[in-house]
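Note that this complex is displayed minus one protein chain, with the remaining chains in position.
Order as written gives the chain letters A and B; numbering starts at 1 within each chain.
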Amino acid sequence: MQGEDLKGEHTEAADRPPAIDLTGIDKSFGAVHANRAIDLRVAKGTIHGIVGENGAGKSTLMSILYGYYQADSGEIRVDGRVVDIQSPDDAIAAGIGMVFQHFMLVEPFTVLENVMLGVEGGMRLAQGAAQARRELQRLERDYALEVDPDAVVGDLPVGLQQRVEILKALYRGAETLILDEPTGVLTPAEADHLFRILRQLRDQGKTVILITHKLREIMAVTDTVSVMRRGEMTATVKTAGTSPEQLAELMVGRRVLLRLDKAPARTGDPMLELNGVSLTDERGVTMLDDVSFTLQAGEIVGIAGVAGNGQSELLEVISGIRRASAGTMRIDGRPVDILHSADAARQRRIRLAHVPEDRHRMGLVTAFEANENTILGYHDDPAFANGLLLDRAGIRGHAVERMEQYDVRPPDSRLKTENFSGGNQQKIVLAREMERAPKVLLVGQPTRGVDIGAIEFIHRQLIAMRDAGAAILVVSVELDEIRSLSDRILVMCDGRIIGERGPEASEQELGLLMTGIAE
Amino acid sequence: MDFLDVILVLDSTVRLSIPLILAALAGLFSERSGVFDIGLEGKMLAGAFAAGAVGAVTASAWLGLGAAILASIALALVHGFASITQRGNQIVSGVAINFLAAGLTAFLGFAWFHRGGQTPQLPASGRFQGLVLPGAETVRDVPILGPIYSELISEHNLIVYLGFLAVPLTWWIVYRTRFGLRLRAVGENPAAVDTAGISVTWLRYQAVVICGLLCGVAGAYLSIAQSAGFVRDMTAGKGFIALAALIFAKWRPWPVLGACLLFGLLDAIAIRLQGVALPGIGEVPVQFMQALPYVLTVVLLAGFIGKAIPPRAGGVPYVKER
Partner (left out) sequence: MTGTTPAPQTPTKARRSARRRGRLPAWIDFGLIPLLNLAAALLVAGLVVLFIGENPLDAVQILVWGALGYGEGIGFTLFYATNFMMTGLAVAVAFHAGLFNIGGEGQAYVGGLGVGLAALALDRFVPWWVTFPVVIAGGALFGAAWAFIPAWLQARRGSHIVITTIMFNFIASALMVYVLVELLTPQGAMQPETRTFETGGQLPELGWLFAAFGLDIGGAPLNITLFVALAACALVYVLIWRTRLGYEIRAVGFNPTAAVYAGISTVKITVIAMLVSGALAGLMALNPVMGEQHRLQIDFVTGAGFIGIAVALMGRAHPVGVVFAAILFGILYQGGAELAFEMPAISRDMIIVIQGLVILFAGALENMFRPGVTRIYNVLTGPGRAPGEAKAGA
């Protein structure tokens, strides 16, 4: 199927020279083969999507095109000419610009300074500044990308910061613009605005390459789409001639179960009650605003929302990592002080378990052996102690049992945790947090960076926990995941819970709510 | 304490501040680029020794200054190699530089000059002498302004004037030039600099070399301008006071001048007050005055008088995100 599609693409694009033509791009990081002999042609004046799961190699491929990494082998042609791209400098010279997933901005600098960085136009800043300001204003006008040139970038909202990134690329004369997962931090409305900008860029002759793992965006804005799976390019097709189902199958390699089989929830007593919980951080920014909800035994409640709208802070307050500035909380009917002290150990003692959003940052000490991580947070349990000392043999034995039960491979409890794959690391965290039959289980991004096989396993485990009577709160930026797991869905925006829906709510309806348009 | 005493204390403040100003500005370049440097002390010491040794052998102040700069830059490059190329721990590297310098200067001085680590007394041509500014003699007797001009402003050596000139020059480079923009950017977000097509490595090496240069001048000032030869450990913690001043100044050039003058003034007062009983207070222990810059820095770091926020990428070797 691969050869066929590529041929079709090739004949169609023949009348216009490809803006970008990659052949045989290969790249490994240690043993991770990120890109395998990739061929890709991007026609001039089109929006070309590259879709694939997390870790499929999309970002690596585009970072090679931008010169941030160097390919081990392969050839890059721009407008038909072979170019040797050794650094971003070369890519910029070849007319390629890139907007990274994590913005490459200097926050204390103004917009103008960020745009000028690297193309200052003279030894003294004053030499180029006036010229740069005029050019910036022209670009802002031409592409409807208004930003105050003198605003400090760190003070701008993310949507505007992204605009600065696009302006940076255009200012450097980019003819081809690469955007890596640009909507991860945007509300659906902001994303739509971005798409309008991209279409306009295309209409003015620019070529846009859009990397995403969201099929909705591919269908909404691209002309052509290439699918990557495990470092390989599996297909390139016209967007108009494909469907989300076909793309999903190409991404994953087999049909995905978009719906989980599960019985209706049988709910019991309230297990977690939040009342008027607010959080204002040290800078005075309101992170949580009067959050109230109740979670009952035997149900899964999903929290939907664009990343960065208070979900992380909510989990941190409930789990005792962070203090709230107002409000009350009860677990299993008993009040828990969330205002005066934050102590995750206390929450664990009253049987609240927490699978954090980011296992590397929070859930694991990756430099520890696996067995040491299986007791993280429970290390003061007398079961693991031998008098004053830790019972190391007991801890290892316990770890091996858990690792076998959760199918962690390899089941070697002495192996350093950093040597396990992402999915297996996540299973170590899940095993630790689920084994004690918690009354309340908080789960952040249950399947981030986890391969498909493990996703199913993890989802089934969560359903089983629910059926055993646990109260489960799931936070995920993947609407699909929220919709297939949850019995009820709460939508968060700007630190507030702005609506509740059933699992049957449509993606559009939830998306609209996530923008902050309250009921 | 009459007016002339005040002038004299201020005059010695100027003399004592200069090595601090030069070293703190040196640190500013390095740390603004994201390379922490607690090795200012060592580089200064190496510069002082090189200047003293070469000055003594050649009887030329200029050759001494050149040697100081070279020696200091050599150590700066070691620090650069460890922190930039090898991505080692910048603090550990700085500690190593300090010991290397302390050991090597004493060791080589001992081996070469057989004076227990000192270099021989310099001839006049081997030193930077005080420059009498035009008209200093004629206005000496003018009340107030006369002593200010002839005692305080005139009759310093060349490096003193260079040191004061270095402040506006640093300000101009950091805030008004392309290099300065990139320097500030690489200390905040090296990835932004990298993706803008600028080499992070090269930029940081430039910053580190400038740091070496300024430390070298500071060292030369100690051995061939302020004194007439090198003695063991002659920096005596000035590199760390400069570091403290840099933090105090929140990594900005003009406040660096202010902080260094303040610390210099404390030192000058400490010398002046030795054995003098103050009315109502009694004799202030000289150790108290010596410890004051360090205490003030700790208080500042504690955030009780404003907050010192270092360049965000400081201390972190640049590794591309994966």
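Everything that follows uses one rule, which is that a contact is a pair of C-beta atoms (placed from the backbone, for glycine too) under 8 Å apart; a residue touches a chain by one contact, two chains touch by 3 or more.
The structure presented is a predicted model; accordingly, all values stated were derived computationally and were not measured.
Listed by label, the shown chains that the missing chain touches in the whole complex are A, B.
Of the candidate positions B:Ile7, B:Ala59 or B:Ala102, contact with the hidden chain is made by B:Ala102. Among A:Ala151, A:Ala189, A:Ile321 or A:Leu512, the one in contact with the hidden chain is A:Ile321. For the chain left out of this panel, the touching residue among A:Arg134, A:Arg409 or A:Arg460 is A:Arg409. The chain that is not drawn here is touched, among residues B:Gln118, B:Thr170, B:Asn189 or B:Thr297, by B:Thr297.
On the side of subunit B, touch with the chain left out of the figure occurs at residues 38, 78, 81-83, 86-93, 95-104, 106-108, 110-112, 117, 237, 240, 243-244, 247, 285, 287-288, 290-291, 294-295, 297-298, 301-303, 310, 315-316, 319.
The chain not shown here touches subunit A at positions 30-32, 316, 319-323, 341-348, 354, 356, 360-368, 372, 376-377, 379-380, 385, 388-390, 392, 408-410, 412, 415-416, 418-421, 423-424, 451.
As a working rule, only the chains that are shown with their structure count from here on.
In terms of their C-alpha centroids, the spacing between subunit A and subunit B amounts to 47 Å.
Subunit B contributes residues 176-182, 184-185, 188-189, 191-199, 312, 320-322 to its touches with subunit A in the complex. Residues 29, 66, 68-69, 87-92, 98, 100, 102, 104-109, 113-114, 116-120, 122-126, 168 of subunit A are the ones touching subunit B in the complex.
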